[in-house]
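Note that one protein chain of the assembly has been removed; the remaining protein chains are unaltered in position.
Note that the chains take the letters A and B in the order they are written out, and that residue 1 is the start of every chain.
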């Protein structure tokens, strides 16, 4: 009997190739829930699993369960377009997303799983004077914070994007662009699977098909959760369930300012490579990238009303396609292969909610809205520290729930015309 | 040496139905990969290529294995080619769905450097190293090399090549309502349409191919005494003649959406004469319907065995249809492998067409159907209870032979035999295809006996009929179609509807049940499983599924994502059922489930989706009455408009023009098209109270004939809008605000009036477009106005005055403002009168050196005046206090919108950013808007930032650069030094007040 192959490398691939790949083992254990854990995390999306991984890896807390009502990574982790960037406007956001971006740089090595982080560069086009000013503001904010992101003139945009149709004849002529060379994309599913595999190896129980029905408090203290598979006790509970979080917390008197909205995305049929960087455009409203497989991954605005549906409405698709053809008219004969939607959890200032909530021992990490995928490593890193120590790390402090009542919002909506 | 190409077209035979869709009197020339070929009118690209003995059409996606035509419809995973040249070159077309046209140029894709020598095939040799998602397991070290690998993978990725030029064709949308939408024009769809139209309902019948009847023409038999095909054609004629039924062919239902919306993608036939000259290429139908019937048929399942993907392997029923419709044979030496009776039906046809039936391999142990007995009696070589378990290939990778094994002896080598053949036709039975139901959230149920998915619980208004509902015999199909049509009628009418099911005498041979089979041989080695393809388009083998399951990716969505099963252009239509059968065996405790079916059913072009929203119609430019008179302007996008930015003279740069215009205004008089300036009338007994509640500013004591600058806040207390409120009469106010914002402000007012204070008695009217408006600015404005005929004492008008009357012969409203720190009057007249007024004033102003100016200059002038602009200085997170406009907030009002938000502690904390001026030490350096201000430019990042520039420009009046900036506690740091980093250098500047200039004099 051969020994199973756990490590991933070209050598293990070669070895397994000789044996018909029969020696690979389960990426993560299909755990059965136990009756009690030190920490219970509600939601096995990227944020929940990453938190569990860092709890086990960096804080020595292994007695952790991640409870998922469906399949691992099946929410917005599986539905987003994989864009990675950190060129945000506000200092608080730059710190958090910057940390995440830097973790992405070595995530494949850290997790022994190639998450295909591909920094092909990210170009955000400015088509009006006002956009130019807004993007310049972000560029300068990035410069002083130390994030490598800057404005480039139209000539440089054209050399990065030779196929872009942006002459002066256009409705919105190109004036310049914000460029982050280390921006790009990663394989969304792979990030969830990679964290799950390592967390599982470190002893974390990932329990799929286990829906949390309610959170149980005993006076001022949290004591456990009631699930579809019975009660599970825990003194520390984190809810990382995106748009499902508010209904879980409402019975405890915690009202999370989150609105669920459907966000759609779509892919074209596979095409030979023609588009190197990720392109985003506010005025025409859409963004586009091309995967290694050749598909164009395209997204735009959210649906126009609150919704928990994963089937979007048709108008946003039409709007986004029209926008893409304005940038790349030759794509007109290319075809849409598949479109889908996810329900994103949007906060009033478009920044996430991280911190303690309600009874002692209860924490939240949600409200990531349309841009949470890129934050998974950073969010997991910071949140794990919060759960392990009971103290909110400085980087997460501004993202607490109390900021709305205090009037200390971290408004990223002002500077993000387009959603990603 | 190139193989001699055979002619696989069957000669015409008197009285035979063979080749009934082609017109042999109309030959068509075309090329494939540059080679000249001939087809006939009526051919599809696929049938023409088969007739010309083209076996290999393309290379597969991952391993570059040679692939040929497998099926005869949109479910074909292989037959993807590029068609056309120049700006009409179109990649990734399914050859089975495109009708052949004269001089068509067809090319293979995914072959490099050429179709004859695809070096990508070498990659296939590395297949053992490429299990599913192998890329996750490697390319990690050393870190920078992923970039290199990724580049290589990327070059290998993709199928077609993007067109090189803009699309010359046109696309359009049409909106239609219907009672019943029927998807699929086969027997079930026809019967359903007949039932629904009998109730006088409005029916739309959508058929993906160019003809109705489905695959009825693949069967013999009689209905009501007539040959089946004639009977069907008669039905189709009747339906087409019905006024209640609209038939759309070459049209696929791309997706079903909430509230009865169906998106239908119609491909117009460029050869059809019914369309006008400049007809669109494609059309999107946005159909709202009360009921949907899916009569989408079934897919014949391919068989899954080692090397089951070679060119020359085709679906049995598809081969029969190619022969009957187009008179082509798939090859000359044919092995047929079947799990049901379809294989015999095909064998009989092909034998009659002149092919040699090498063997019919029946996977069942004891077939007993009539077709079996007929073929047996004819002496056709049969291998019962056997299965294909491998294939051999010829020089070009095409099929050369089939290995057949007896199923009872498992894989005993002694009982394996080999048959030389150029063609293998497979039939694994029928898998229903009600997949569109998934678009509305329905889950399909796996039926083990059928080896496929059937409709489960369906959402209201959705019905499934015929083969899509698991009914395969003509009699059952017709009855089921009628049944579905009838219940759809009841759904639409909301009442029971008695319909008499038409009784037909149907004589069509009934098939015995096909046996569902999974992987072959039944006990397969890992090596065999590793070359048995289940999803041909994405090169997914059974071995890949095994590995994925071993690694725990067994949930349907995980399996799909890990192996890419069903993620191709064909959406895995032929893979769904086979994968489920294999999974059922691999995971006996789990119920096979499918992944979510996502729209579109088949890919649709981006051009069709965008419709007419391209080029000038992408976001049509709105104009003002003066657009034609200001054609000498340089324009700048602003919302829906493109107002003049400056009026440059020949040879003048934009900046030079701004400075000239600004100087002219400061020294004389300028004229600006202010039509886009918001004008909202608020009138009624409670108008004053309403505005006082809406605005943070005190408006209660505003006198008639006066105006006041006021701020409007959002619920959080941030500045939302600024406006000048004029009291025209006691109960009538005119709200004037920045250009292009009327919709926002009006909507904001209405929201509060209707939702919060329905008891207040007032009306709100947006008059922005009804009134054209000019802005006159400059010290000589009074001089100019003094000469104008007016019953308003407009020349002596003091700031903040408002009056209505007559001006230069026209009804007018006048408002005196100070936005640009110089005498200003806004004059509004009915929009139609604006052009003549513009011309009159331009003429009258000539002696004073009047200048037209645009938005660039307006902003430069207000910058000199230190006035903020909503679009520049605010971003939804700026308070009145931040803008230094605390005196415009009447804190002791009991209520105003945003008051509570503004009272939160964070809103007034001392470190908030204040709007101040910034004067660079180098007066010629203009810091760009967005530039940040730092205290120590040499500090390594992250360095402390104290604020950012919001507006800037060179002041020709003050002969230096000016900037407005939001700076942390800026009001307390007037006179302090800050730095702007430009080109790596820290350039010093001094914080100042915003009062750069007042009454025409520098301060």
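The rule is simple: contacts are C-beta pairs under 8 Å (C-beta built on N, C-alpha and C of every residue); 3 or more make two chains touch, one makes a residue touch a chain.
Criterion: contacts and distances are computed from a predicted model.
UniProt records the chain missing from this view under the protein name "Sarcosine oxidase subunit delta", selected from "Phosphate transport system permease protein PstA", "NADH dehydrogenase subunit M", "Aspartyl/glutamyl-tRNA(Asn/Gln) amidotransferase subunit C" or "Sarcosine oxidase subunit delta".
The omitted chain makes contact with just one of the residues A:104, A:314 or A:330: A:314. The chain not shown here is touched by just one of A:228, A:255, A:360 or A:389, and that residue is A:255.
Contact with the chain that does not appear here is found for just one residue of B:525, B:653 or B:754, B:754. Residues of subunit A that touch the chain left out of the display are 246-247, 250, 255-260, 304-309, 313-315. Of the residues in subunit B, those that touch the hidden partner chain are 257-261, 288, 441, 715, 747, 750-751, 754-756, 758.
Here is the rule we go by: only the chains that are shown with their structure count from here on.
A straight line joining the Cα centres of subunit A and subunit B is 23 Å long.
Of all the residues in subunit B, the ones that touch subunit A in their complex are 61, 88-92, 128-129, 131, 133-141, 143, 146-147, 150, 153-155, 157-167, 169, 171, 255, 257-258, 261, 263, 286, 439-441, 526-527, 530, 543, 547, 550-553, 555, 557-558, 561-562, 567, 569, 571, 596, 598-600, 603-607, 609-611, 613-616, 618-619, 621, 636-638, 716-717, 871-872, 875-877, 901, 904-907, 928-932, 934, 940-943, 945, 948, 950, 981. By the touch criterion given at the top, residues 8-10, 12-14, 16-18, 20-22, 24-28, 30, 71-72, 74, 78, 91, 105-106, 108-109, 112-119, 127-130, 132-141, 143-146, 163, 165, 171-173, 187, 189-190, 193-194, 208, 268-274, 283-284, 291-294, 309-311, 313-314, 317-318, 321-322, 324-326, 329-340, 348, 403, 405-409, 411, 413-415 of subunit A touch subunit B in their complex.
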